[in-house]
Every structure is written in structure tokens, then in C-alpha cells.
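The structure appears right after this line, and notes come after that.
The other protein chains are all here in position, but one chain of the complex has been omitted.
Letters are used for the chains, namely A, B and C, taken in the order the chains are written, and counting of residues starts over at 1 for each.
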Amino acid sequence: MSIPIIPVELIRIIVALGAVGAFVGLNGLVLVYVERKVAGHCQRRPGPFEVGPHGLLTPLADALKLVGKQLFMPTGADPWLFWLAPIVSFLPVLLLFLPIPFSPVLTGMEVHLGILFILAFSGINVLALCLAGWGSNNKWALLGAGRAVAQSVAYEIPLLLSLLAVIFMVGSLNLSEIVRSQGSWPWQWHICTQPLAFLIYFTCAVAEVNRNPFDLPEAESELTAGFHTEYSGMAFGLFFLAEYMNMIIVCSIATVVFLGGWQGPFFSGALWFFAKMYALLFIIIWFRWTYPRVRFNQLLNINWKWLLPLGLANLLVTAFLMKIF
Amino acid sequence: MSEQWMKGLKTLCSARSSFEKTGQIWSVFLSPERILEAARRLYDEEYFIEDISVVDTADGFLVVYHFDHFDGSARVALRCLVPHDNPRVPSIASVFTGADWHERESHDFFGIEFTGHPNLIPLLLPDDLGFHPLIKEEKARVPLKDLMEPGEIVECDPGFTLFPEEAKEAESEKPAKEATQGS
Amino acid sequence: MGALRESWQNIVDLWSLIVGLKVTGKYFCYRHRTVHYPRKTVDNINTFRGPLELVPKSKDPTKPKCIVCMMCATNCPCGAITLVKKKAPKPTPEELKAEEEAKARGEKVKKKKAPKEPARFIQDFSLCSLCGICVENCPVGSIRFSNDVYFAVTRREDLALDLLARLRERAGEMEKTLSVEQEA
Partner (left out) sequence: MTRQAAAEQVAGDFYTRHFVEPGPREDTLILNMGPQHPSTHGVLRIVLELDGEYILRAEPVIGYLHRMHEKMAEVKTCLQYMPNMGRVDYLHPLAWNWAFVGAVERLGEIEVPERAEYIRVITVELNRITSHLVWWGAYILDLGAFTPIMYAFDDREYLLDLLQIPTGSRLTYSFFRPGGVSTDLTEDFLKGVLEFIPYFRSRLPMYKDLVTDNIILRKRIEEVGVIPLEVCRRYGATGPVLRGSGQPYDVRRAEPYSVYDRFDFEIPTDEKLDAMGRYRVRVAEMEQSMRIIEQAIEGLPEGPHIVKGAPKPKWKAPKGEAYFAVEGARGKIGVHLVSSGKANPYRLKLRSPTFSNMSLFAEIARGTLLPDAVAILGSLDLVIPEIDR
């Protein structure tokens, strides 16, 4: 060992993590604003309006408020589990952004098993919800955690099945490879060859990130606030941020796998990626301000009786067709 | 409206009253022991319970049960008078389950003991209140005969003396009655 | 067979989700209905019942029509109105002298009657339930509801409104505007 090799890859990852951190913070603020504006306009009101021009600074004020609030722990809660939960919920989110190819250049880390990486790490979120529910010493939180675990575990299966169908066709788990296998025009994207897989994926994604109509773990009219009933200040803020980041990740995957990633008509680049991703985010937010919530047994019925068989059938048909042609 | 339920029921005094004037068509005085039987008969005739209220009179607490029928204006008022010092009435919650809350409310306001009630704990008032707010002072109480007219008496037990002779007088001397009303 | 038909029905009914999105999507594009309060105001407030105000005499805008009959104060369900009658004016020394002289002459002395005017007319707005019984029962029509929607105070004590002072204030304002108009 005469010349120390500069650990290029390590530096790259550290820089990428820093960039991802900034990206997460910025996108969190933007999403809060978008969500409240969409809610407002759907309900024929302006949404946030007073802080800054058209309320642009409202999310910043919200963030300041959350940071400034007292952190509160209920009597009888388990302090370790209680404070661990928001951190466990938030940290994997940073990792999840690493393998996502925003553009050919803007990729944190080329991971050959990209999809597997993301799915594996996003599973940690369930653990956080479980810890939060158990550690809070609150019955509502406990019920919410129970729901969260059942829901997340159940919906991961059809989610995986729907992605597998595309992976079969591409023959790679690398996200950049998947993007390159699609063309720049919409009919060359996988959504046209695998529409059913896309529908299954999107439904599962909404359920996986606990958004309406599948927001049962935090159903406020039933469980007050579900697993984060007892959290205040930034501890709640971390859960909140993690939820939004998970939304971004599932939409990013959908963009990569089904919508052609950074490719688009006329030009390619990160702009297309973000446009597609935000369009999907808008749809998820739009869902929330339109639909009522399903009941818990219905939620599981949808999964086990509809999505899972459909996903399996879709996978089998894909495999069969692949074999023939 | 059929009055099947009244056949064979021992009442102290039963009277028909005018719906236009009082909003009731029957007002029936019962002794507390009979109330459960009357409720059961009304239940069999498909009446539903409206409310249970109490009037604090000089003669005692008058517990008033209102029942009505889905077929139209057929409000029946069952009444039973209980003494101030020992207000006990059997609970009808076993027949009309909705009476449960009404009885608890009456217990809150007047301290009436509904015997046989499944869970006679305070409903609207705090547990440690210590008094019954709607009980009137002794001198503010008014005798029953000054509060309501019995109406057209159909049947009356000779031992029932709350409306002594006046009722019959009232029937014959309407103008005189109105004069007393104005005072 | 029934189960199949039911399943098919469920799939068909999924269309209702799209219809729902259409409705909210339509309103997303519509103008919103919020009135941005300090910059814009609503105009249908002339029937609103705000705090009471006294109706002035047609001759003198600083004096109310009130004859201190106490109908409003005694009938208010909440006891929100405090009404005090003016005391009889103190006789001047000359009058006192004349009175004594008259007494000495053995004539019957006519004491000055208290004027039928309120000395204090206070409405405690924190108690008022705005039922309108005072307004309806005033025999001379001396009180009415103002339509002051934007009435707000920062301290509870400020809710005890001195209606006479408010009446004088309004009269002063009216004069001011009148004089301004005259100047113009």
C-alpha cells in the first residue's frame, strides 16, 4: 500500500447523502405547501394565503413552529422506544433516495439491485410505526400501530408482484437499466405494456404510504391520530416528513418503472422526471381530498382477495408471453 | 285508537283529555306497583316511549310517563304519585329499554329511586353533586289539583281523592273555571 | 354465479371513484368562495344584530328617546341592561329661597320632578343573548340593534357598553360629516 487510493465512491456517497438531505428538506416544504393548496382549491378556498405572497412562506413558518415546540412524553411511556421511533422512521428515507436515477447524471449510487434495495429499506418504516405505537403507552396509538403493521406487511406483497412483472420484461433490477429499456414517447413506456401492474402498484403505493383512502393507521376520526397521537414538535415533524418522503419515493419508483424515468418527448432530463413524479404526487393528494376512508377489514380484503390474485395472474401472464415471444 | 291495553288494568283514575288542549288523549293515574304492568301492556300494543318526567307537587312527586303510537296522535300519559320522603317507583327499563336513561335523568333531578333499575348512577349531573336541583322548596310547591285538570273522567277509584269533586264541578261550570284560571 | 356478478358489479362501481375525482377536479379549477376579510368585506350585514344602540330624539341627536320605563331592564332574560334614572336637578339658591318663602306662606310646594331621562344606560354585551325582547317591548322605540359586525374588544370589562356615550359619539361624528359636507 504505497499510494493511498482516494475513496471516490465514498466521497460520492457522502456528497449524495448531503444533497439528498437538502432535497428531502426542500421537497418536504414544497409538498406541505402543495398539499394545502390542493386541499384549499378542491374545497373552493385559497389555502394558505397570508404568510408571504400566496402563502409561500407558510411551510417555513410551520417548520419553525414544529422545531420550536416542546417535546412531550406521556407518563408511563418507554423513553427509549418512544424517542427511537421517529428517528427509525426518518433515517432510512435518506438512504432510499440514493439509488433513484433522477437523470443519467443525477444518480446518487448505481445499485444493481436498486429496486430490492429500496423495498428492503422502506420496510423499516413499519418497525418505526410499531415502536411508536407500543412506546407511547396510549391505546389509540397501539391500535394505530396494529393497523399499520398489518397494512404495510400485506400491501408489500402485491406491490412487489406488480414490479416483478416489469422486471421480468427488462431482466434487470437496476433502476437506470429499467429506464433505458423504455423509449422517450409515452407509448414506449411500461405503463402501456403493463397497465394492470401499474394500477396494482399505484393502489399498493397509496396504501403503503398510509394515504387516504387507506390512511387507517392515522385515521383521525377513528383513532384520533393513530400511532403519532402522543408525539409533538419535531418528533411529530419527523414522522410527517418521513410520510411525505415515502410518498416521493413510491412516486419516483412509479416514474422510473412505468413512466420512462427521465426520458420524455423532445428532450430528456431531470425535468421530465420531476414533472412525472409531481403529477403522481398530485394525484395522490387529489385522492385524499376526494375519498372517504375504507374500513380495516375491507382494506385487507382488497389486498388479499383482489390485488394479490390479480398481481399473481399478471405476473404469470407476463412470464408466459415472455416465454412464447 | 284502541284502548285494549286498559282493559282489566287496575287504575286509580283514568281520564280522557282533549288533544287540542293538552296534547294528550289519555291521562291515567296508577299506583306505583301497576306501572310495570301498564308499560308491558302498552308495549304489546306497539306504543313507543316518549319520555319520563317528574313534577314536584305539594302532594308528592308526580312521575309522568308519556307514550305515543306510530299510527297517529295517541299520546298516553301514565302518572303515579309517590311521597316526598320515600320516592320509589319500579323501573320499566326491562320493558322499554329506552326508559333506562330517562329514569336515570329523573333520579338525577329529583332523587326518585327506580327499583329494579340496572344501573342507577348519575347520568347528566356530576357524581358528587349531593342534591337534586329540580326539587322545589316546601312553600313553592303547589297541590296537584291546581296544576292540571283531570279531563273527562272515565273511571275513578273511590279512594282516589286528588281531584275532590272539583273535576265534576268543572265539567258542569265551565265559565266559573275560566274565571279561576285568569287569576 | 351471484358472487361473480357481485364482483363484476364492484368493478363497474369503481367508475364512481373517477366521477368523484371529476367533481373535486372541477372545483379545483373554479374560483374560490373565501372572502379575504381585511381586504374585502361582505355586504349583507344590514340585518345583523350587533350590540344595542339608542335611538336619538329627532330634535336633539345627543339625547335618546328613552323614558326610563325600565321595560327593557326588567324583561331582559340575562340581566344585561343596567338603567339608571336621572335624579331631580338640585334647586338653585334662588329657587330654594322661593320655595322656603312659599312654605312660609303656607302654599303647597311643587317639588321639581326628575326628568324622564336616563342617567346611565349600560348594556353588558358579554351577557346579552341578542333575543330582541328589549327592542320589541320598548314603548317609545328608543333602542335598536346596531349592525356592527366588526365589534370587538380586548378586555372583558370593555364589553359593558355605555350606550349614552356611544350615542353622543355618533352624534358628534354625524355633525363632523355634516360640517365637512357643508364646507365642500
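Rule of thumb we're sticking to: a contact is a pair of C-beta atoms (placed from the backbone, for glycine too) under 8 Å apart; a residue touches a chain by one contact, two chains touch by 3 or more.
Just so it is clear, the structure is predicted and the values come from calculations on it, not from any experiment.
Among the displayed chains, contact with the absent chain in the complete complex occurs for A, B, C.
Per the touch definition above, the residue from C:7, C:129 or C:179 contacting the chain not shown is C:129. Contacts to the hidden chain, counted on chain C, fall at residues 10, 13-14, 16-17, 19-20, 22-24, 27, 33, 44, 47-49, 71, 74-78, 129-133, 136-137, 145. The set of chain A residues touching the chain not shown comprises 39, 42-45, 75-76, 139-140, 143, 212-213, 215, 219-224, 288-298.
In the full complex, chain B contacts the hidden chain through residues 20-24, 43, 46-51, 53, 55-56, 64, 66, 68, 70-73, 75, 77, 95-98, 100-102, 109, 118-119, 121-126, 133-134, 142, 146-149, 181-183.
Just so it is clear, only the chains that are shown with their structure count from here on.
Chains joined by the most contact pairs: A-C. Of all chains, the one whose mean C-alpha position sits at the greatest distance from that of chain C is A.
Rounded to a whole number, the gap between the C-alpha centres of chain B and chain C is 45 angstrom. If you average the Cα atoms of chain A and of chain C, the two centres end up 56 Å apart. Chain contact summary for the complex, chain A toward chain C: residues 38, 40-46, 49, 286-287, 289-291.
Listing the residues of chain C that touch chain A in their complex gives 17, 20-21, 23-25, 27-34, 36.
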